[in-house]
Structures are given as C-alpha cells and as structure tokens.
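After the structure tokens below, expect a handful of questions from me.
Removed from the display is one protein chain of the complex; every other protein chain stays in position.
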Amino acid sequence: MTFKAAKVVIITEKVILEQVAQIIEAMGATGYTVFAAGGKGSRGVRAAGRAAVVDGFSNVQIEVITATHDTAEKIAVEVADRFFQNYSGITYLEDVEILRSHKF
Amino acid sequence: MTFKAAKVVIITEKVILEQVAQIIEAMGATGYTVFAAGGKGSRGVRAAGRAAVVDGFSNVQIEVITATHDTAEKIAVEVADRFFQNYSGITYLEDVEILRSHKF
Amino acid sequence: MTFKAAKVVIITEKVILEQVAQIIEAMGATGYTVFAAGGKGSRGVRAAGRAAVVDGFSNVQIEVITATHDTAEKIAVEVADRFFQNYSGITYLEDVEILRSHKF
Amino acid sequence: MELILDFLSRFLVQFQSPALAFLVGGMLLAAFRSKLEIPDAIYQFCVFMLLMRIGLEGGLEIRDAELADMLLPAIIAVVVGCAIVLVGSLVLSRLPGVKTDDAIATSGLFGAVSASTLAAAMVMLEEQAVTFEAWVPALYPFMDIPALIVAIVLANLYLARKKEGAKAKTRIWPIITSSLRGSALSALLLGLALGLFTRPEIVYEGFYDPLFRGLLSVLMLTMGMEAYTRLNELRKVAHWYAVYATFAPLVHGLIAFGLGYVAHVLTGFSPGGVILLAVMAGSSSDISGPPTLRAAIPSANPSAYIGSSTSVGTPVAIAVGIPLYVALAQAVFGL
Amino acid sequence: MELILDFLSRFLVQFQSPALAFLVGGMLLAAFRSKLEIPDAIYQFCVFMLLMRIGLEGGLEIRDAELADMLLPAIIAVVVGCAIVLVGSLVLSRLPGVKTDDAIATSGLFGAVSASTLAAAMVMLEEQAVTFEAWVPALYPFMDIPALIVAIVLANLYLARKKEGAKAKTRIWPIITSSLRGSALSALLLGLALGLFTRPEIVYEGFYDPLFRGLLSVLMLTMGMEAYTRLNELRKVAHWYAVYATFAPLVHGLIAFGLGYVAHVLTGFSPGGVILLAVMAGSSSDISGPPTLRAAIPSANPSAYIGSSTSVGTPVAIAVGIPLYVALAQAVFGL
Partner (left out) sequence: MELILDFLSRFLVQFQSPALAFLVGGMLLAAFRSKLEIPDAIYQFCVFMLLMRIGLEGGLEIRDAELADMLLPAIIAVVVGCAIVLVGSLVLSRLPGVKTDDAIATSGLFGAVSASTLAAAMVMLEEQAVTFEAWVPALYPFMDIPALIVAIVLANLYLARKKEGAKAKTRIWPIITSSLRGSALSALLLGLALGLFTRPEIVYEGFYDPLFRGLLSVLMLTMGMEAYTRLNELRKVAHWYAVYATFAPLVHGLIAFGLGYVAHVLTGFSPGGVILLAVMAGSSSDISGPPTLRAAIPSANPSAYIGSSTSVGTPVAIAVGIPLYVALAQAVFGL
C-alpha cells in the first residue's frame, strides 16, 4: 500500500543552496536531496563539471519529499518569493506515492 | 495557487546533448536542466565519474518543463524519432504543477 | 499517444548500489539510471563532490521506469525491507507516461 | 622618442612569457570553439596550490622580515582597495544605463584582488630577475578584504535608503569572516600560518614551489577560455561596463604604482614590490569575490560585474597591466 | 627526569613536521568553517599516488631482501591485527551504551591499517634520518586483512547467535577478495607487483617518489578537515567511543612496539621497522575499511565506528602516536 505525498523541485544557483536548505528545514521537511546540474534558462547557460573560474554559479537541483501538498507548495512559494527576483531559478511540484513505512 | 504543466525527461548519450538541446529550443521550451548520469539499459552499462577513455558516451538526463502537455509530448516524440534508432536513450513525461509567477 | 507507466525513485548510500541494482534487475525492470547526490535526512548530512576520506557513503539516486505500477511498488518495498533498517535511504513512486515506441 | 620605443619593445617581449601566452591561447581556443575542457577539480587544485605556495613563502619570509617595513605598503594596500571602490562606484553609477547596485558590485570586484593575476606577475618578475620583498604577496588580503567590505556596506546603505524605513544595519564582522572563509583567502592564510609557525620548507621546496609555474600556465589557459566564453554576458549590459573594464585596471594599477613609488622613496620599498602593489590594485577578484558579492548584494546583476571583470578586466590586467608596470619600473628605477 | 624532558622536547619538535602541520591546519580550517574544499578527484588521486609509491618501493626492495627476515615481523603484524579486534570487541562491548555489533566494527577499524598514517610516518622517519627495511610498509596487508576478517567473522557469529536458528556460515574467502579488491589494497599490490616483476625505476624516481611528500601534505589537510567535520557524528553515540578512540591507538601502537622490539632482539629487525609496525597497529583504516565493514556488518552504526576512527583515532595516531614511537625509539635504541 502506498500513500499520497508531494515533491517540490527547486533548480537554482549553488551560491544560495545553504539559504534554501534553511527554508526547507524551517518548513518542517524531514530532509532533501541535492544534485549538481547544468542548464539553460532565461538567464543564460550554466555549465557543470567544466572548470568554472567563477565558482558558485553552477546550478543545483534540490528535491524535497513532503507529507502534504501544502508543505510542498509553501516551500516553493517561499523560495520563489525570497530568491527568484535576484537569483536565477525555477520551482515546481509533483505528486508522489510513498510507502507506509516512511514518515515524511 | 498552482497551475498544471508538463515535464519531459530524456536520458541519452552525452555526445548528442547539443543536438537534443536544439530540438528543445526549437519546440519553444523556455529552458532545460541537464544532469550527468550513469545507468543500464538495453544497450549496456554506462558509468559516470569514473575515467572514461572514450569520452562522450556517458549518459545525460535532460529535464524540460513545458506549459502544455502537448509541447512536452512533441519534444519526446521528436527526440525519440530522430535519435533513438541510432543512439541509446529513453524518454518519458510527467505531470507537474508550477507557480503562477512563472511562465514556461 | 502516450501510455501510463510508473517510476520508482530510490535515494540511498552508494555502498549498496550494486545490491540495489540486482534487486531491480531481478524484478524484471529493463534498466535504471543513477545519479550522484548529496542530501540531508534523518541520518545526517551527506556531501557529494567534496573529498570524502571515507568513500562509499555519499548518496546515489536510482530511478527506474517500469511498465506497471505494481512492479515499481514491488521494487520499492523490497529495497526498503532489505536495506532501510541498516542503511540510510528513502524511496517513492511517481506516475509517468511513456511513448508507444518504448517497451519497459 | 627612444625612450618610448625602448618601452614598447620591452613591453612586447613580455608577451612571450608563458603566463601571457597561455592566457591568450585559452582565449583563442574558446574563440575557435574548441571542445578542450580543463576539469573543475583540476582548476580548483591549481588555485589551491598557487595560494598555498604564495602563503607558505610569505610565511617563511615574514619570520625574518622587519615588520615595520610592511607597515606603509600595507596601509597603501588598504587605502587603494577602499578608494577604488568608492571612486569607482561614484563614477560608474553616473554613467547612463548603469544601475547603482551594479556599479557598486563592479567596482567592488575591481577593488578586490585576483590571486592568479598576482601569481602571473610573480612569475614574470622572476623571469626578468626583478626581486621583491617576499612578504609583498601576503599584502593581498589587506587590499582584498577592505574593498569587498566597502562595496557591501555601500550597497546596503544604498538599498536601505531606497527602501527608506528599513534601516537594516550592515554588520562589518560577518563580511570579514565570510571573506576569510572563502576558499582563496583560507588557502593563503593557512599557507602563511604554516610558513610562520611550522617547518614546511621540505614540501615548499619539493612540491609547492616547483609546480608553481606549470600549474599557473594551466590556470591561465582556463582563465583565457572563461574570459572569452563570458564575453557575451557583457553584451547583455550597458557598453559602459566594457569601457570601465578596459581602463580601470590600468588606472588603478598606475595609482598604486605612484603610491608604491612614494613608499620606495620613503622606506626603500623595492621596485618589484611597487610593481606587485600595482598588479594587485589593477587586478579584479575572480575566485572569492564573485560569490561573496553575489550573496551579499543579491540585487546586483552578475552579468554586469562578472562580465566586466572576467572577460575584460582580468585579461587587460594581466596582458597589458603587468608588462606596463614592469616596463615602467625599468624606465623609472633603471632596472 | 632529564630523560623525560629530553623525550618531551623530541616529541614537540616533530609537531612542526609538514605532515602533522597540515593535519592540524585542516582541522583548524574546518573549525573556522572555511569554504576551502579539496576536490574528491584530487583526494582519490593523492591516495592512489601514495599507495603506488609505497607498493613500488616495496616491490623494488623485496627483490633483494632476505624473505626470511620478513617472516617474524609479518607474523607479528597478523597477530597484532587479530588481537586488537578480539580484545577490543570484548572490552568495548562491555561498556555501557555500546551495542555489540558496533563494538566489533569499531575495533575492526582500529585493527586495520591506514595508508595515509603509514605514509606520514615514513616521511617523518626520513626527516629524522631513521632508516627501515624498505619492505616494512608492504606488511600493511598482513595486519589489515586479518583484522577485517576477524571483525566480520565475529559480527556474523554474534548476529547468528542472536537470531538463533539462522546459522549463516561466514565464508572467509569472499572477505579476503573483497579486501584485496578495495581501492587501497589494489593500488598497493599493483605497485608491489610492478616493482617486483618489471622495471619501473624511471617512473618511481621521476614521478611517484618526488611527489610523495607534497601529495601527502594535501592528504593530511583533507584528513584534518574531515576529522573535524565528523566530530559531530561522535556526539550521536556513547561517550565511551571517544575514550576508546583516544587511548586505543596508543595502546595498540605500544604493544606492537614491544613485539617489534622482540623481533629486533631476535632477528635484528631495524628500529625504523619497529616504529612503522607500531604506527600500523596504532592507525585505523580510513579508505578501504569503512566501506568493507559497512557492507559486511550492515547493522553496525557507521557514526560509531567512523566517528571514532576518523575524528579521534586518526588524529591521535598521527599527531601523538608517531612522535611518541619515534621519541621512544630514540630513547630505547639510542638513535
């Protein structure tokens, strides 16, 4: 048997990873997972892996599983409000199913 | 409030990343995100991180958020048609929710 | 035209990647994709990329597309049962759509 | 007339120095869209090795140095660092199409110091057999940190005034610690401490020093590639950034050269030291500066300040600045 | 009295050795929350280079060595490795708040050997001009593998008894092959084989040997940072782990020193060899051991054994152990 839960995905600049993580924890999430990513968006191309003289500007993707859709949305809104005017980034939500054994 | 949108995921050989990106942009997507990946599929194992004497054959995963399910599907179909006969790779779609503030 | 399929996501310690892959293959999945990941959960922070004197303890995220929701759930349950008492990790499922041309 | 020709020929000879040659080579590679990539891990390691080498040598030498000799040059470093940011912000922000916070961040980056530019200058001085007090490179933080602090404080004052009411006080101490914690200054200071308090001669002489020049060539190549790649960032912002980025390094360098000359006259500061002071002033921070500013002045557009600094400022500082100050010193001090 | 003072002064001098200095430097960096990072690729390469260097030298020297001379020290290595785990498990598991399987895994790690601690000792002996038979570092696997085997067998016996019925037999051979396949032992053994059977002198002398000390300094820095970072793992487990991790390395080292002394008297085993044997015994595995144990004793809590070993055991083994055995040898053998 599985249960409904939500996932919020945040893709943004590595330089603010710590601040985003603080928001996530403050919203009560039980954890998060981080990936190095490259990409292209409205604010240009970002490489990953290649030597970046200017560090901290490559992308990270942060994924958070939350028990409720509501928490996920709150995290997304808060991160977008706080950072996406000044930092490049996007965020979106997905529905997921979790196993009973897990608590999120 | 969130809005429905779509995500298309493409996992394929790094060597064609640029060509896939061109298709994505041609289909009108506003951006994409790229991850280094290893994996195993019908065409064997692909490592990531380990020294690869033969470069360009590790996997990349490319994720694109599109406003409509239709665009996502078009990208998936086009990439599969153009490349997956000769290059190894898979593609699939997901439903996502985006915040009002974002335009995709 | 697209068809419904499922995705199971497993985030766990790199040290058991091979064993998890064996389970996935034993359950009949046609392949899987692996990402290096960092993260934070109930069992502390795990960095990626930074020198880890103690190797094998960074996270990997493993994603498997399966034709049926049932297979995905079986993989999730089996991995959770076998490993998550002793190893840190989480797992969840998602609905995805695949193209007709692909067999999973 | 002969003086000028002599100057020009000295200037051109230095273009064959490996440091410059690899920088230009990197730009050419990127221009021809070469697929050659220096892995990020290697780049980070080169930076670490360079800063460690500079720090260790500084530490080993400060032991025997007269601390008093360092005083005047250190004061000059602080003053120049702050002045560049203050004057630069004022001038830049008046130019059409330039936002004030972008102007402050840009001049902050040009006030701060580039370790790789400094290393390139050290290697070129060695090639020309121009000596300097070994502690001079250790003046780096004396110019770097004040410049970043001034920029961040200015930006906060400006933003606070814009928002009125919200008079968020800028605390200086966190800016200092965050600078010191950045990877560049950490490595430099660790090297200094190890050089001062322990006996690292054996690894300094057998590892950090002999690999210095070679790794610098790899670094210069990488910076050349990055400079070219980031040129299109600059296309997104006002043309005045390109103008500033072209001239500011030389103006800054020459001002510091002048003040260094005063120190030479007053306290016998070496000609090589004067050159290095000019190089630091003319350089713009490439490693620690950008993320520090990005975090501290979020509203400033990184395309503006990183584009200016990495794509134009640094190449000018290295390829025009260093030869210029060397040639000038040869003329002024009769080296 | 004079003896003690003499001992202490010898002890303190060694603290300025680059290996120790970089280790302490790394801990300080982490304590000040520096953002400096040594990339993982560089760290892995440093480890590879060190083990290759140790292996190659061992192989080149074993060629000319009397194999008989190696016999007694090799036996001591095996005995010490096994004894540390057996006694350690017994003692640790009696302590309040310590689970039996955690106790076994922890003493397994302390019985196994750290290549970087060994390398640091080799470099420090060279600095002090203390010689040793070049094959001594090649005894590494003779202590490392038996220790891991004993730990894994013990843990399996314990878990089988707990579950009763389920008498899963522990097979020894897979444990040995999995140890040998680990990156550390693979590199060491490959080096040994190349040294024994081919002519690698030219790369040994021109590459692996000259880079040894420098890369070790990078490694020590990394280990220092990791030691500090993992301290909070230790806070999650019983205090007894910290106590064990502080004293066990020295006790283990001194026991091996004693047995090595016996070998010195009986077969003329060199004082340098005695020191290295003590260092191996005092060290705890940092590269291959943890993943081997994690896979083989899944129920053991890695925070307990890695916290103990990386955060306390290794710094003590390097910073206190090595100087201690050297000073002791100077007193005992009158070096």
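Note that the chains are named A, B, C, D and E in the order they appear, and that numbering of residues resets to 1 at the start of each chain.
The definition used in the following text is that a contact is a pair of C-beta atoms (placed from the backbone, for glycine too) under 8 Å apart; a residue touches a chain by one contact, two chains touch by 3 or more.
What you see is a predicted model, and the numbers here were worked out from it, not measured in a lab.
By the touch rule given at the top, the unshown chain touches B, D, E in the complete complex. When you scan E:182, E:273 or E:302 for touch with the missing chain, the hit is E:182.
Of the listed positions D:41, D:70, D:83 or D:320, the one in contact with the omitted chain in the full complex is D:41. Touching residues on chain D toward the chain that is not drawn are 15-18, 20-22, 25, 28-29, 32-42, 127, 210-211, 213-215, 217, 221. One chain is missing from the display, and on chain B it is touched by residues 13, 15-16, 44, 49-57, 83, 85-87. By the touch criterion stated above, the residues of chain E touching the omitted chain are 39-42, 44-45, 48, 180-183, 186-187, 190, 193-194, 197-200, 202-203, 206-208, 211.
Going forward, only the chains that are shown with their structure count from here on.
Note on connectivity: the fewest steps through touching chains from chain B to chain E is 2. When chain centres are set by their Cα atoms, the one at the greatest distance from chain D is C. Once the centre of each chain is set as its mean CA position, chain B and chain D turn out to be 40 Å apart.
Centre to centre, using the average C-alpha position, chain C and chain D are separated by 46 Å. One finds 19 Å separating the Cα centroids of chain A and chain C.
For chain B, the set of residues that touch two or more other chains comprises 35-36, 94-95. Counting partner chains per residue, chain E shows two or more touched chains at residues 37-40, 42. All chain pairs in contact, by the document's touch criterion: A-B, A-C, A-D, B-C, C-E, D-E.
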